[in-house]
Structures are given as structure tokens and as C-alpha cells.
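Removed: one protein chain of the complex. Kept in place: all other protein chains.
Chain lettering (A, B, C, D and E) follows the sequence in which the chains are written, and residue indices restart at 1 in each chain.
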Amino acid sequence: MRKIVMYSLGVFWIGFLCLAQPLFAQNAVPDAAEAGTVAVTESLSSTAEIALPVVAQGEEAAPWAPDTGDTTWILVCSALVLAMTAPGLAMFYGGMARKKNALNTIFMSFIILCLISVQWVLWGYSLAFGPDVGKMVGNLDWMFLNNVAAAGPSPYAGTIPDYAFMVFQLVFAVITVALISGAVAERMKLSAFLLFAVLWATFIYDPLAHWVWGGGWIGDLGALDFAGGTVVHISSAAAALAGAIMVGKRRGFLKDYMAPHNLPLTVIGASLLWFGWFGFNAGSALSAGTQAATAFVVTNTAAAMGGLSWAFAEWMYRGKPTALGAASGAVAGLVAITPAAGFVGPMSALVIGLGAGVLCYMAVFMKAKLGYDDALDVVAVHGVGGTWGAIATGLFANPVFSGGAAGLFFGNPGQLWKQVVAVAATWAFVFVGSLIILKIVDLIVGLRVTEEEEQRGLDLGQHNETAYS
Amino acid sequence: MRKIVMYSLGVFWIGFLCLAQPLFAQNAVPDAAEAGTVAVTESLSSTAEIALPVVAQGEEAAPWAPDTGDTTWILVCSALVLAMTAPGLAMFYGGMARKKNALNTIFMSFIILCLISVQWVLWGYSLAFGPDVGKMVGNLDWMFLNNVAAAGPSPYAGTIPDYAFMVFQLVFAVITVALISGAVAERMKLSAFLLFAVLWATFIYDPLAHWVWGGGWIGDLGALDFAGGTVVHISSAAAALAGAIMVGKRRGFLKDYMAPHNLPLTVIGASLLWFGWFGFNAGSALSAGTQAATAFVVTNTAAAMGGLSWAFAEWMYRGKPTALGAASGAVAGLVAITPAAGFVGPMSALVIGLGAGVLCYMAVFMKAKLGYDDALDVVAVHGVGGTWGAIATGLFANPVFSGGAAGLFFGNPGQLWKQVVAVAATWAFVFVGSLIILKIVDLIVGLRVTEEEEQRGLDLGQHNETAYS
Amino acid sequence: MRKIVMYSLGVFWIGFLCLAQPLFAQNAVPDAAEAGTVAVTESLSSTAEIALPVVAQGEEAAPWAPDTGDTTWILVCSALVLAMTAPGLAMFYGGMARKKNALNTIFMSFIILCLISVQWVLWGYSLAFGPDVGKMVGNLDWMFLNNVAAAGPSPYAGTIPDYAFMVFQLVFAVITVALISGAVAERMKLSAFLLFAVLWATFIYDPLAHWVWGGGWIGDLGALDFAGGTVVHISSAAAALAGAIMVGKRRGFLKDYMAPHNLPLTVIGASLLWFGWFGFNAGSALSAGTQAATAFVVTNTAAAMGGLSWAFAEWMYRGKPTALGAASGAVAGLVAITPAAGFVGPMSALVIGLGAGVLCYMAVFMKAKLGYDDALDVVAVHGVGGTWGAIATGLFANPVFSGGAAGLFFGNPGQLWKQVVAVAATWAFVFVGSLIILKIVDLIVGLRVTEEEEQRGLDLGQHNETAYS
Amino acid sequence: MKLIQAVIKPFKLDEVKEALVDMGIYGMTVSEVKGFGRQKGHKETYRGTEYTIEFVPKTRLDVAVPDDKVQAVVDAIVRAAKTGTIGDGKVFVMDLQETVRVRTGETGSNAL
Amino acid sequence: MKLIQAVIKPFKLDEVKEALVDMGIYGMTVSEVKGFGRQKGHKETYRGTEYTIEFVPKTRLDVAVPDDKVQAVVDAIVRAAKTGTIGDGKVFVMDLQETVRVRTGETGSNAL
Partner (left out) sequence: MKLIQAVIKPFKLDEVKEALVDMGIYGMTVSEVKGFGRQKGHKETYRGTEYTIEFVPKTRLDVAVPDDKVQAVVDAIVRAAKTGTIGDGKVFVMDLQETVRVRTGETGSNAL
């Protein structure tokens, strides 16, 4: 038995090796072509308004060289955003789980980081950012990173290498999927979540990212989403809602004692999210200039105000502010500022953070009333916070900071409408799409662990491990 | 009741929204003015010796563009310094607290990050770095970040955006206040600490930062403080001493078992402090050049030597080195090198770190002798370490590394005197000022939790939460 | 007694201060010489093929200025790699230890960071990168960082300050030594490990780094090692194997329950290793260009694939994937991609990661069979993973990405042979050298704690502390 | 008076507690223990080494009651703690010679 | 011999221990338990859901003593553990039929 498994692993691996050969052979072709000449720029011309201009092809065809400052910036920001998923989100969620499910909850973020990292280089990036098909999705020309120039500039950001842009987008896809795990924590089967993750990334996230940033219809519409309010936060929340409904309530929901097992872990996780979010928002400027600095400042301001406002709301309403509340409020503020980061000033960021803290605090009471069990409050924080942020972008966008785009309060009421359309389309598309995918997954592997396993905890049930010994 | 609170939150929030309107309207005016022309440079001319030259206004008024390398550097350093407070300091302090106070101790760092982030953009930055008033404080011209150019260079560092410099200074203000919480941990009321924090930041930190870096009298005097030995460390320690005295000893001080509840957390926190301190010290070069590299190297060297020297002192004196000792020693080394970072070489850094480890180790015995209860040893580590560092800067400053400034050992005995003046002035001003503020806070809300609450722990008492379930 | 110790500390410290004086006086001389003229470049001419060209000395001797983007990149990468040791490795290892040894295990990484940081600036850097002696080792010209130009470019990387290159190499030396501690954890005496560390760094690591990167014979041979597959990973594993054998098995090995005491800590540590590894691999490009971006991408890809492949191997073979497995697999993938990072494309990285996960998973069963007690599996992960990575570099090196070097699959079978020579030489040299050093240490202080102490745990025995109270 | 010591499955604690409260028993003491019996533990594998956990987490409940209530309390515990599967636990009854309420100094059944 | 089992407030452990040491009792065993009684627990609120913690942390002290010391020890414990507020705890006395000191094999009162 043991031998057989070993052999099969060996064969599968040698098989992949052989299969992979043509891939990197292929890969070599376009890369070997003169760097600096990007074959796909034509098909991307329609996205010109969001893409920075491709560097001018100098006379005498001097080889293109990236801006070292911008390249450093985007690579560092990519690392920061990666750290948001693991350890950031892993700790934030893991601390909120009960002890018997702590490791499984942490594992979810970690394995999603692995899984989507691979999905993205194989086909995800191509679907999201590859040559446009009908404003709906990218085609498969960039599959396996074919036609992505290792030594050339990104068609989306001309001062940095194509690979840097690709990996910066990769970490966004990763965290979006990982966020969903919070809603279905403590009862969903690992196999089901992994299958769901691949399908969801492919059929929901990749097209959605294309709609907004890859040359699709939402970008064309002129809706503003600086760093992913719709693409990342609303979409993960809509999927989370679908997941919470389809997977069902945890045994003992609203009855048993389900307090977070390790709140220090959660607060530290929230701090790391805050830290990484600078990469998320300020990195989305795709260049280390004044817009990055502004995005950095408003990100910090909204996070701080969000933390204060949730904590003070608790203080007024319950008598005492909690650590979990302050941490959640900061995350809510970060979520809300995400779509607005490059477009608004710091005083608007205060209002956005204030609103996020209060609204999301009120939203956590929703689940008890409506009866769905969103275990770690993905809908309340990312759904409500993301929606508020997207709307607020339509209110507060200020040409002084955005370099053009304006919201309602700066004389452009039309923007608000575009924001509402983008928000509504995202909620609808993702919620319905997620339900369908979950139904399919349920039929194939079943969504939920057995009742006995739920009771013993998923750490033992899914992994045969205990978090603490 | 519940409804009322909700309504009042709503109203308060809409109110703020309306109030805030004029703020960002105002905000727009100077920003809209030609970037690159900074109205306030004139009033800052007196600070010219510490400010990098404002970029020359090119012919044909080409719009100013920041150096992408320097901008990346300062933004990354800002994120690093932010991570020092949370999660760094939160973990370092939280692990040293007893289990029943762990979450409250962590919460303090986190909420101070929120609070001072807001205070700084509202008025703190203006008081510290705004146009000088009598060498004592900045005026309120930059309140709400008015007259701070989103798209223009910083008057203090001409190659980076004004907002980048502002946020880099913000994270310094944050950590200074957060440090104080260690002295009063495990017994001070949250409301009292928050009120204290706002007053202290406004009336102590902001003026002090102005004295040293914002064009005030200490900077004029020529005292050297590269990254905040006086402004950050001595000042937080002087406030900590005042706090420990005014708030009083913990029940059972020197009698009960008060061992750190989670030393791994503390060592990890110290490691993150070390990591973030590169932003603190090397970032203070305000540019990614040779001085930043030197500051980086001496920071690492002093931290390492500090860790070794404390651990070896314990080994000699107690028979065994402790993990808490090594971690504390590294922090002591980091504190001591802070004022010297851009001015000394690596061999001097070894001596500075060695001294810091030994002196601070001896200093932790002080509190038992003198009878004040500085719970997490802020005075011993930041006070003694900071004072030693400021003096050492006057001894070891070396023109080869500083590009000019020299200390006693490099032929300039006068520097030592200036350092002593700066140190003494800081201790005196901050200690007395902190006592006054604490007295006021005591009268308004009372400094200390009830004895019963102290016994049950502040996690339950102040937050109704337990760290671990 | 107490007084005496205090006095002796004082004397020792003042003594060092006096001794150190000439050092920084000396130090001043070359630095004061015109920056930009590096006296040692001549003796380094033999390493020209690995060193970037020193910037041209412009007419009119304009003072050399570093590239701000590259400098930022290398300083940030240095901080990232430092964070790999502490907190990264400290947490990864600490979580795997039993509770009674948790703090000691964490302490090892932390104190090694302190110790080797000092060793490196005193003589380590000079031995590794100083002027070549017979292709075997650097001479002592750069001892105490003499002749290392604070204000000039690195002879190894002309766009960044000399100090930046030095400190980037420092953090590599640190982590290599720290890695070894995993094999001897839970039973080796602290004093023995510290003595071993200094000797090993001096007599094994420094020469080895010279062989590969400092102008020595392995570099001359043309073997490829982008970021340290042989220098860091194989070498630490060979030392680990020697250590596990010499120190002997833990009491109760393969009999007692020795489950990791805190797996969340371990997974978080692995995540921080992943985060820091971007600095390790992409930083090794020594410039923020397209090679750095490629190295970043393949690092992430191999880590992700390694995590998946270990987890899936467990799933197939044991029925359930574990969190420890996924974390270990990601680390294995990171190890394997290290020597290849700048030379291969992302599809090859998938294969490398896949192989690493499966091979290292199989390798952890080795120790039970062969009977040595490599407590935290340094040999299985770093030895097997590093060897596989070095071989794989000889298979998959692709001129499209490497800008020249090619492996077997890209038409250069000779490369594979060179890789095998480098691997074999490293294993042999390090294993034998480590045995000798361990024997010497055993004679001087003894390698192992008493049986009683091992039973009570090293936290109490070596530090008189308990991790959790 | 008797001291009733019951070793039960942890997740049954709430039900047992409620059953006792329903009969008017308002005092008890609970501790976390590990049980060894017919019910076997589980196996855990870490990096190729397999461990058998022989001890199962259990909860112990101590209730002191006057003699006339012993049978009823034992029955209530058994009823509430029963799942019918291996590992449901045991109830032990011991003689209690004296009880004192610390707060008031009352002794005997009054102290319960 | 008797086995005295006292459930007390955790922060009183030191005082009780000292009272016993003062009377010449040098052996005891302590465990952490959770008590349920007149003293009520507290409430915790997490994100809008409120939980009642019914169990209060208590400390249990087991002391085996020869018959002639029982009354004095019980009195000492009661005196030291008393705060006069609800939740001060209980002292239970049980008959002990045999005691063995593992190290020497001594039995009876000599083993205490």
C-alpha cells in the first residue's frame, strides 16, 4: 500500500515534469523576442485609460530598463499583500476560532495562498488581464505566463517589469479567496473548500477583475475602484454570504459559548493586515509617486478612525470597548478606504473610517437577526465596509488627490450612479455565481463535515492534529 | 435605550460629515495651487540646516516629481515603524503582562496607534512641524493638513512627497505615546490613558519634536538626535516615570508572582521591534543613500551587541542568561543607537550596544530599590538607554559617517555639552509636564481601576473579554 | 559577590571602549579617502564575472551616488532576511518544540542573530568577501570593516553602498547558523551551541561563502547558486546532520509523545519565512530589475507548489493533509528554488516546488529508519531540498531568464556536472568540518545537558524561565 | 452526606448541570481530566512519526449532597450524561463526614 | 486519617497554604477547578453576541491529615480562606483508609 502510493507520487511527478517541458520551451519563445516590444499592447489599447503609457521606444532601440524605485515599490508591496493572507489573515481568523478549530482555520488561509498562487500563473492571470474578449474576460493567450515578458515592461504599468505587475495582482487574487474562508469556518470540509476555491477563482474572481481592471465593462463605465473595493471586498463578502447560507449554521450557533480562543492572535493579525494594507492600497498606484503617498496616508487615517469608531460605538452602546472591536473596526476602515484610496484626501478618509466603524459594528448584529451563520463576520466587515467604501468613493473623490475623478461632493453627481451600478453588479454576479458553484461542489464532494467531527473539532477531523499540545 | 444610542451614533456621524465638508474644501485650495511652490518654505528658512534643500525650481516650471527610490524608501520605512507599535510593541508588552491583563496591554498599543494617527493629521503635525512660533512650537497653519501639499515635495526632504514625510513623522509620534503604556500597565484605567495620551501628544510630544526637528531651539543649539533618542525614548521614559509614580504600585508589587505570561510573544515582539527599527533609524536619513546604509548597519550592530551584553551580564551575575534578558538587551541597544545612528561607525556601535545592555540591565534593579512600579521597565530600558545613547552620540560622532558632526573622541568636546543640555531639558520638561497632565486627568476621570478589578484583571474589567478561551 | 560582578562588567566594558578607540580611528582613514575610489577592486578583479561593474569614474570626479531604488531594495531585502531568523525561524522552530523547551528553542535563533551579527562585522565579512587568498578564503584586510567604504559603492554591486552589500550578506550568515539549531534542539547546551556557532561561522561558513560568491573556486568553476542553495541550505543541513549524530538522540526519541506544542506558531513562522524569502532570493539580484522580479515570481511559485505537493502527498499516503505538512512543504519549495531563483522560469519553478514537497516529505521518514535524531528535520528539509534545488538548477536553468546560463534541458549538459561537484564538495567539507568542531566543543564545554535537565526542560534548565505562566 | 464524583464526556457538562439545577442542586465543582478506559484515543502523525493518544479528554464533576438526595442525583447524572456509546463515564459515590461553608462556618447539610 | 478537600477562591491559596504551614502541615496537593454555586459568573460580549460564563475559577486543595488534626486544619482553612462574601467555598472531610508514601513505602500516619 505504502509503496504503491509512493510509486504513484513518483510517476505523477515525472509525468508532470515531462508535460511541463513544452511549457517552458514555449515560454521561451516570446521572452526571447526583443524585450520592450510587447505583442499584446494592441489588444489592450482599449484599456489605455487605466494603463500607464508604455515607455516610448527610444531611437536606436536602447533596451528597456525598469525604474528601480518603482520596481522596488511594487515588489515590496507584493510581499506586503502576501503577508496579509499569511500570516495576517491566518492569525486574525485563527484567533477568532475556537481552540478545536484553530489550526484548520489557519490552514485555510495558508493553503489558499498555495493553491491560488498556482492557479494564477497557470491560467488565472490570463483570464483576468489577458487580451480582452467582449469586455467580459481575458483570453488564454497568457496561460502558463506565455507571452508575459520576463524582461519587458508591463502593458499595465510601463515603468515596472511585466512579472512584477503579474505577481502584484496574484496576491490580490489570493487574499480575496482566503477571505471567504472566514464565513464557512469551523464546519466546511477542506476538500470542498479547495474545489470551491479553484472554481470560484476561475469563474468569478478572474472575470470580475477583468471587468474592473483588465479592460472590461465596469472599467469602461468609469466606476472608480482604486485598490479593490468591489473586486476584492464586495466579491469575497457576497461569496461568504452564499457560503454561510449553503453550508448552514454551526452546531450550537447563538447558543453555545463560541468565544475567540486567542484574542492576542487576532489583534496581532489585524495589525499585520494594517501593515500589509499599505502595499494593497498605496501599491495600487503602481508607482512610487505622490499618489502612492496620498493613498498611504488615507489608508492609515481610515484604519485609525475605523478602530476608534467601532471601539467608541461599543463603549457607548455596551459600556466597554473591546480589543476585538478595535481590531475589527480598523479592518473595516481599511476595507472602506480601499476603493477610494487614490482619489480622496485625509479629511474624507476620517469620515470614511468613521462610517465604516459604526456601520460594520451595527452590521455584526445582522447575522443573529437574519439567521445565517457567517462565523467570522466576513459579510458584516467586508460586505458592508466594501459597499460603504464604494459609495463613499462616489461621494468624496476629489480631483486634487485623484488627478481628475470627482465625486458628488466635488461637483460630479454622475459618479455616484456609476458606483452604485458597479456595486450592485458585483453583489449580484458573485452571489448567484457562488451559489451555483457551491451547489456543484456539494453534489461532488459534500460541503460539510459530519456532526461528530464538528463536535470534536476540525483540527482532529480534517488534519489529525491539535493546535496546542 | 439601544435605539437611542444607535440614533445618537448616527447623528454624531452625520454631524461630523457636515462639519468635515469645509475641511476638505479648504484642503483643496492650497493643493490646487501649483505643486512645487510651497508657501511655507520661507517661514522654515531658519530650519535650513536640518532640512534638505528644496528641489530647484527648473526653468519652464517642469512639474516636480519625487525620486521613486527615496519615496519607496520612506513609505516602506513608515510601514516598518508602524509595525513597531502594532504588532511589535503590542506583543513585546503583551507577553510580559500577566494573563489576566494580556489583552488590555495589547489593546493599549493598538488603540494608541488609532488615536494618535488621528490626532496627528488633525493638529499634531502642524504643532510639531508647522511654521515656527518662537522656536517653541509650530503654529496651526497646517491643521487638518491644510497647506500640506499632496502633490508637492516636503519642505523637510525635497525628493519625497510632503505627505510621505508627514506620515513618517506620524508613526514616530504614535510609538512614543504607546511606549508609555508599559509603565502604567495592569492597573491604569483605559479612559484615563486615552485622555492622557491626547493631552500628552499635544502639549508634550508635539512641542518637543518641534524643538529638535521642527526648527526649534534644541535643533538650533546643534544638539544631535538622529532618529529620536530624546524626542522618542527619553521623553517616553520621563512620562513613564511620572506615570508609574502617579498611578502607584500594582497590588502585590514585589510580593506576588508576576512573571511574564507568554515569553515567546515577548521575544517575537522584540524581533519585530528590531525589524521595524531599521525603518526608524535608517529611514531617518530621509533618503536611500549611503547614510541610510550606515544607519542600517550600526542599528543592527548595536542591537546585536545589546542583546549579547545583557544576556552575558545575567550569565555572570545570575548564573543563567534569560530569553527576556536577550530580548530586552537588543531593545536597549536599539534605543541607545537611535540618536547616534547616522553619525557613528560600526565599531562605535559595538561600544554603544555593549554599554546599553549592561547599563539597562543594572537599571532594572532600580525600581525595586527606589520603590516605584514601572511595570514593564520603560524607564530602565528607554530612559537609561536613551540617555546613554544621547551622551554616546556626543562621544562617538564621527565626521566620516556623519558628514560633518564630531563628538568628543573625534576632537569636538563641545558636542558633549550640547547633548547634556538636550537630555536634561527633555527629562525636565517631559517629567514635569507629564505630572501636571496626569494630575488633571486624575481629577477628571481618575487614574486607576478599583482594587477588585485589578485583582480580576483588566481584560475582564476594562473590556469584558478574556485573552484566551 | 554581586558588587564584584558589577565591577568586572564595568571594567570589561571600559576596557573594550579603550581598545575600540584605535579601531574606529583606523576605520576613519580609508573612509576619509575619496569615496568612489575603492582600493580593493584590483584584488577582486578575478571575481569580475560575478560582480556587477563598478560605476565608471566620471570626469571631474563627480562624487559617486548610489541608485536610490537599488539601495532601497537591498536595505529592505536585508531587513526581510533578518526577519526570517527572528521572528520567522524562531517561531517556526519554537512551535515545533515541546512546551518545556519552547523558549530555549526560540532563544537559539534570537541569540544567534545577535552573535553572528557581531562576528560578521568583526571578521566574518572579511574572511568571506575580503581580498582573495588562493581561491579559498578572504584575507583579514576588511576586519572591523576597515577598508569597507561607508560612502562608496560595493565592489560586488556598483549601484549600492558598500555597507548595504555587507549587511545583506550578514543576514545570510545569521540564518545559516540559526538553521542548524533545529537539529540539536531540546538537548544541546547553550554554551556549547554558542561556541560551536562562532567556530562554525568562522571556519566553515565564511570560507564556503568565499568559494561560491567571494571569488573562490566554486564560483570560478561556474557552478550556479543564485541565493544560497549550497552556501546556506546544504551547509546548514550537513552541519545539522553532524550535530544530530554527535549530540545524540533525545531521551524518549520515537517513543514519547513529542508533538509540536504550538502549531499556529509554526505555521505563522513558515509564513514569515515565505515573506522574508522574497528578500533572500529576489534581493540576491542585487538590483531592482527584471531579474529580481523573475526571482520573486519563481520563489512564490515554488513555495506554493511545495506546500501543495507535501500536503497532497500526505493526503494520499496518510489520509489527511496536515498544517505542519503544508508549512513544511512551502519551506521545502523555498529551499529548492533558492539556488535556481534567478535562472529559471515559473513553469520550471512549479516542477522544482513539486519535487521539493514530495522528496522532503519522503525524507522525514529517513531519520526514524537511520536512527539519528534531527529534532526539527533540518536535514530532510534543507539538506534534501537544497540538494534537489542545486541539481534542478543544472536541469532547468534557462537563458531567457538567467541572461546566459543554461542547464541540461536547455542544451547544456555540462552544467549538471558542475552542480554535482559543488553539492558534493559542500556536503563533504561541511560535514567533516562540523564533526571536528563539535568534537572540540565537546572537549571544552560538553555538548549536552544532563538527563535530569532534559527531563525538566531546557527552559528551566538553561534559562530559569518558563515560556508560559 | 455523600460526595458524588462523576467522570463524563465534556460536551455533556451543560446538560448534566441543567439536570442538577432542575432538581434544586445549586453547587458543584468541575475539573478537566483525562480518561483512560474502553474508549480509545486517536492517532496523530507529525512528519512521519505517529503517536497514539491514549487518554481522552473528560470532565469531572464533584457534587456533595445530603443522603436522601443521593439516588436521585446519581440517576439524574446518569440520565443526562448518557449517549449510549463507549466512554460515557462513571459515577462514584463516597461517604462525606463533614462539610463546612467557608463564608459562614455552617456545617453539615446546611453547608451544602 | 482524613482527606480534607477545600474549594477556595484562587487568590486565597497563598494565605491558606501559609496558615497550614504555620500549623506544621507540610504536604498538600492543589488543582485548578471551576465552581458553580451561589456566586455567579460574568458576561462576555463578542461582536454583538452575549455569553454568560456560569463557572467561576476556583482552586481545590487536598490535604490528608491524621485524625487528631482534622478539626484544627479545617478551622485554619476556614479562617484563612474567608472573605465573608459569596463564593468563599467549601471544605469537605472524607475518611481515608490508607496512605502510602511512594518513596519509602511507609503507610498510615507516618506517610503523611
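The criterion applied here is as follows: a contact is a pair of C-beta atoms (placed from the backbone, for glycine too) under 8 Å apart; a residue touches a chain by one contact, two chains touch by 3 or more.
Fair warning: this is a prediction, and the values are worked out from it, not measured in the lab.
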item: Touch criterion as defined above, residue of D:I25, D:V74 or D:A111 at the omitted chain; value: D:V74
item: Chain not shown: contacting residue from B:E186, B:D377 or B:E465; value: B:D377
item: Contacting the left-out chain in the complete assembly, out of E:L3, E:A19, E:V70 or E:V91; value: E:L3
item: Absent-chain interface as seen on chain C, which is shown; value: 455, 460, 464-466
item: For chain D, the residues touching the chain missing from this view; value: 2, 5-8, 31-38, 54-55, 58, 60, 74, 77-78, 81-95
item: Touching residues on chain E - with respect to the absent chain; value: 3, 17, 26-31, 64, 94-103, 105, 111
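What we mean here is this: only the chains that are shown with their structure count from here on.
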item: Taking each chain's C-alpha mean as its centre, the one farthest from chain A; value: E
item: Remotest chain, chain B as reference, centres from CA atoms; value: D
item: For chain A paired with chain C, centre-to-centre distance based on mean C-alpha positions, whole Å; value: 33
item: Geometric centre distance via CA averages, chain E-chain D, whole Å; value: 18
item: Numbers and ranges of chain D residues touching at least 2 other chains; value: 44-46
item: Per-residue multi-chain contacts in chain B, two or more chains; value: 67-70, 72, 76, 262, 464-466
